[in-house]
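Left out: one protein chain. Kept in place: all the others.
Note that the chains are named A and B in the order they appear, and that numbering of residues resets to 1 at the start of each chain.
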Amino acid sequence: MSFRVSKGGHIDRSRSLKFTFDGKTYAGFVGDTLASALLANGVHLVARSFKYHRPRGILAAGSEEPNALITVYRDAARYTPNLRATQVELYHGLQAKSQNRWPSLRTDFGRINDQLSAFFPAGFYYKTFMWPRKAWKAVYEPIIRRAAGLGVAPTQADPDRYAQRYAHCDVLVVGSGPAGIAAAMSAASTGARVILCDENSQFGGGLLSEADHSATRIDGLMIRHWIAQAIQKLKENSRVTLLTRTTAFGYFPHNFVALSERVTDHLENPDLHLVRERLWQIRATSVILATGAIERPLVFPGNDRPGVMLAGAASTYLNRYGVKTGSRAVVVTSGDAAYTTALDLHAAGVVIDAIADLRTAPVGAWVEAAQSAGIKIIAGATVLDTQGNVRVRRIDLGQVVSGTVVKLQPINCDLVLMSGGYTPSVHLFSQSRGKVEWSDTVKSFVPGRSAECERSVGACRGIYDLSEVLTDGAATGLALASKTPISVQSASFTVKAMPIDTNPYVGALPQPDSQSSSKAFVDWQHDVTTRDLALATREGFRSIEHVKRYTTTGMATDQGKTSNLNALAIVAQTLGVPIPQVGLTTFRMPYTPTTFGAFAGISRGDLFDPVRTTATHEWAQARGAVFENVALWKRARYFPRANEDMHAAVARECLAVRHSCGIFDATTLGKIEIVGPDAAEFLNRMYVNSWSNLNVGRSRYGILLREDGFINDDGVIARLAADRFHVTTTTGGAARVLGTMEDYRQTEWPDLKVWLTSTTEHWAVIAVQGPRSRDVLQPLTDIDMSASAMPHMSVALGAICGVPTRLFRVSFTGEMGFEVNVPADYGRAIWEAIFAAGQFHGITEYGTEAMHVLRAEKGYIIIGQDTDGTVTPDDAGLTWAIGKNKLDFVGKRSLERASMKTATRKQLVGLRTPNGEVLEEGAQVTLRTGQKPPMALVGHVTSSYFSAVLGYPIALALIGGGRARLGQTLYVPMPNGDIKVEVTAPVFYDTPGARING
Amino acid sequence: MSKQPFSALSLIWRAASRHRSWQPQWRKAEPKKAYDAIIVGGGGHGLGAAYYLAKEHGLTNIAVLEKGWIGGGNTGRNTTIIRSNYLFSESAALYDHSLKLWENLSQVLNYNVMFSPRGVMMLAHTVHDVQVSKRHIHANRCNGVDNDWLEPEEAKAFCPPLNIDSNIRYPVLGAALQRRGGTARHDAVAWGYARAADAMGVDIIENCEVTGFRRDTAGAVLGVETSQGYIDSRKIGVCAAGHTSVVLQMAGVSLPLESFPLQALVSEPIKPIFPCVVMSNTIHAYISQSDKGELVIGAGTDAYTSYTQRGALHINTHTLDAICELFPHFRRLRMLRNWGGIVDVTPDRSPIIAKTPVPGLYVNCGWGTGGFKATPGSAHVFAWTMARDEPHPINAPFNIERFRDGYLIDEAAAAAVAH
Partner (left out) sequence: MLIIDCPYCGRRPEIEFTHGGEAHLVRPPQPAELSDQDWAAFLYMRSNTKGIYAERWRHARGCGQFFNALRDTTTDHFLSTYKSGTPRPVVNTTPSEEGHS
């Protein structure tokens, strides 16, 4: 560990952690990140760039890192690509590897792209790869795809779990630097509920990068003591929630903020009961953004070599992690901030060959401090180039002398530290739709007018002076928590620190007229150079959004955190317009990449969507039922016995119903109780049918339209009393129908005295169908089920096996049939009682598939299968159901339009196949045979089955002008030829309908 | 064609001068006083319409007015899915017309729009889905549109990351695959049309917002008021997507449109893993992988109308639930960026490409969530409609009167949830 200093920082040197990078074992300490541990081992080369495969080192120390993307894995499933080494906390046994290189990081054949880069300027792919036409997909695109991409996706399903949590608070503070801590403290002091979150593993933000020997004091305390004391105080407050490793990544309307908490990724052996990540969704009365600022890199030729680093990052590595990032350094800076780095490194024994200051005449306490430390300062400096392959080894400085750039003697070094001041992190502010404003002093966009109840404090609004930052945070925290105006008098801190002139710089560094051939990178990760930006503007891409999309600047996984401002400035300079005029690309969530699994949370497997089961579900499972998903419900589709396939099982089930008796769980049908003096009038207005003339104890098949005249839903509706109806709906339509009814009841006809209650869950519905159904049920009930007492379409109240029941005589099979409604809790018991009683009669359980066949044999439609949202009652042959004397009902006016009455509308008919084929549902129908595409289509098959009772296939179809075509021969074109079909009436079995009245 | 044709040779040639000799792909045009035709809206549909007006109808004194930057609306915000396997014959004709234009678009425009017919696979999860899928497949075949049924194992062979475990909540029961479908590079479509139209003299005027219409006493359009002044034109086509209602209201035209937020997102780039496009309408998952390596994922629309170009978190969450269920290997991948667009939706979810009641005013709108795929075809028939003042046979059914008369082309209803 040649680059580790012996003491200081926030690491624990008492325990060494072994880890591997690209198969080689290294050691680090508790408190390290992967980046700091690699640097401590002298490893700078950690990645290859996206496009040119240039060797890349670690640029930053936080989430803004554009270069150091690596894969961390525990096994093939717990395998995470594209993590930033600067954010990965070290644990014993951590395995990491580099990405996007072949065969190895040091020897990457992809480097050829860099040599050929003259042919790959921005947007080159729009200009070529067009010939021959098919080659794009066959040749060019696969090559480009293989070259693109960063890491590799895991090859196994992720076994880890994710959780979600909702929380409310008075004040959410994002970021725990000095501004965030001060804000949280003052907000908490009012008794407010406060949540303080930070993306880091420790609270303190930028303060954690302060040197142990720093003379800076807050309220007389050393920085680390002040942080510890403040956090301790917050911890002791039960109304404060503290979240580390938690990134506020999304800001949504109405102060809804999404946070991603990483729970186990930093642990050597995560407890299996722990979730890997937790998604917090927080509704905050007020939000305080204390998100800090990101140091701005400088744009000069060769600024991407490993060993070229942000100055502040070098401070962080030294002061927080005890790591020297090199031996000989040149510091290039536009302001005072990097002087602290130079002095800290100097004190740690790093040779500082020069501070190259962009200012023409740098002065002040920091300059004096550097001078007295013996550090050479070059004023008016610029950088012309750097040298070095996998590590910088030389820097070529220049000096701007009366407007021209002169070359200086090159300096050999292994570390170049750059600082162009700071860029406030306005990402969340902008996501909240606050308006950013350009600040000439900050040389950046800063928060302007807020759109939500939110305030930015500290560095993220361009305030860098520690004392001002603390005051800003504290005053804002107090004001937002107590709903009072912000008053800086409310907070005071005693701060001892040397003032810093940040003097931000934006754009490319000055270059001589004969420019270096080296690339000056603006966006490190996407390999976007100053030349690419110039090309884009030359080609007419003037809006920054166009430049971004054409050059891909700012579109990498760091989303331009270090590059956007420089890109903007360079484009503005090229176009000769002020920066704000070029515009600013939109900030979008997430602030940093966020795991898909965290969004999905517990929604996986059976919890992906709620499962609704009926009272007989377990019974059916035990009988070997095969289930189908219908809406949220699980419905038994058929009950295979022995080696039966579906067709055999369905044929058997159908025959049982036709010949003796079948039992079917119809619970999933929607049920609505409609009660009140105006219940019949309400139904009159909703459904096409007449309800006033329906007698108590009788039921009727109802059709509900949409207001545009097309069939919406259907179901049997029974009148239980003058003012009470039991309405059934389709399974999938239950909620929709109730919603529609409530809409009309509440908003169109609030004068009607009628109340609607969903009773779907209340009743278990057992359909007993077939010629023996009465024989099965009568012994179990006190209701007189005789044909005279209970004719078809009647309903009776009574008891079955001592349980209260609503007994419907109703048939969806064409056989005599009953539906037993009992309270759902009794469903299973009554089902089993009926099933036992039916054994003598050969009762057979049947599923939805047999139900479909049975109803198709009778020409009864299924909404959604034989109708599709474009079918009117007349199309479906249901004109008879429409109340003759009704002036209005939902959808009636639409039926009066000419288009609803044309003779060529598709009408429901039956189809028979003379040659015995079972048609495929969805197959199309034509008038003429032997057509070639595009054919003139006249309709399609909606339902098709082999009818066991008839011994031949049957089908229902919607055919243009179908009812006028009875007896005609039409054709169903299939891939292997046309199938001849004959148009029939839609009723195939028991046309007179005698059986239903048995 | 552009004075600077694009090719590998031209790239190599201009590399010698460090690419300093490239000219703007389209001029920064100042508005003239009058044009033979004006297109309002510089997205793919509008730029394409200008291109076809110039190319096929001899109108070159044309301006495209864009209130922001071209391609900045839904053209630059969609998930780039291209397919034509629509149910109704009217739709199939429109979208397949478009697909055929896509197949040669790079060559025609001399701009690589990266049309990649990688196959679009639409999953079926329920018995009802299977019925609907097969109805589409049969209808498509009869209409000359390719679409094949795949059993789950075949679907997995086509898309290896797909989870076809029969024990998941909504198992994959099969899929409809249109092999000619695929993706394209959305920005390139806008830029490619812009460059080709510009080369024929079309003025592309950015940062030019339409603020009103002038009409004569008979009601016909005379021109538009814009943020850059009044411009005269007797032929104005509106291709303003989510803002169509806003623009047409200035001309006194009401259309049955509502504008909703629609979101999409991408993952961080990964090496190639996803070879095609997969769509699941039932559990709301739409996914492909871009050439750059990002998984491109479409989410649903929000419930409410909005012009904010952003939607709610739970809409994304819902989509990622489905993605993780169908592709459990992707659960550890990370969302890089999420964004929103504004989609204009008609009652039957089919577009309007038509004359309006105002003489000289035409509209191309109502594409809902699926307009990108139609860009070339829509632009082509819209240009025809504007040039001849009568619809092309392909867009004749997509008129405004259908809502009054009830001749809807209801693709959404036809896939309605059942039972």
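Simple rule for what comes next: a contact is a pair of C-beta atoms (placed from the backbone, for glycine too) under 8 Å apart; a residue touches a chain by one contact, two chains touch by 3 or more.
Nothing here was measured: the structure is a model prediction, and the numbers come from that model.
A.B. asks: With the full complex in mind, choose from B:P24, B:P256 or B:P275 the residue touching the hidden chain.
C.D. replies: If we include the chain that is not displayed, B:P256 is the one touching it.
A.B. asks: Looking at A:D108, A:E653 or A:D708, which residue reaches the missing chain?
C.D. replies: From the options A:D108, A:E653 or A:D708, the contact with the absent chain belongs to A:D708.
A.B. asks: Which of A:K7, A:H254, A:K884 or A:K932 touches the chain that is not shown?
C.D. replies: Only one of A:K7, A:H254, A:K884 or A:K932 touches the chain omitted from view, namely A:H254.
A.B. asks: Pick from A:N389, A:Q746, A:S786 or A:N997: which residue touches the chain that isn't shown?
C.D. replies: A:Q746
A.B. asks: Since one chain has been left out of the picture, which residues of subunit B touch it in the full complex?
C.D. replies: Within subunit B, the residues touching the omitted chain are 243, 245-246, 254-259, 303-308, 312-314, 347, 403-405.
A.B. asks: In the complete complex, which positions of subunit A touch the hidden chain?
C.D. replies: Touching the missing chain: residues 252-254, 256, 281, 283, 433, 449-454, 707-708, 739, 742-744, 746-748, 750, 887-888, 892-894, 896-898.
Methods note: only the chains that are shown with their structure count from here on.
A.B. asks: Taking each chain's centre as the mean of its CA atoms, how far is subunit A from subunit B in angstrom?
C.D. replies: About 22 Å, centre to centre.
A.B. asks: State the interface residues of subunit A toward subunit B in the complex, per the touch definition above.
C.D. replies: 50, 78-82, 118-119, 121, 124-131, 133, 136-137, 141-142, 144-146, 148-158, 160, 162, 250, 252-253, 256, 258, 281, 433, 531, 535, 538-543, 545-546, 549-550, 552, 557, 559, 586, 588-590, 593-597, 599-601, 603-606, 608-609, 611, 628-631, 637, 708-710, 730-732, 848, 862-865, 868-870, 894, 897-900, 920-924, 926, 931, 933-935, 937, 940, 973, 975
A.B. asks: In the complex formed with subunit A, which residues of subunit B make contact?
C.D. replies: 6-8, 10-12, 15, 18-20, 22-28, 68-72, 76, 89, 92-93, 103-104, 106-107, 110-112, 114-118, 125-128, 131-139, 141-145, 161, 163, 168-170, 182, 185, 187-188, 191-192, 206, 267-273, 283, 289, 291-293, 308, 310, 312-313, 316-317, 320-325, 328-339, 347, 404-408, 410, 412-419
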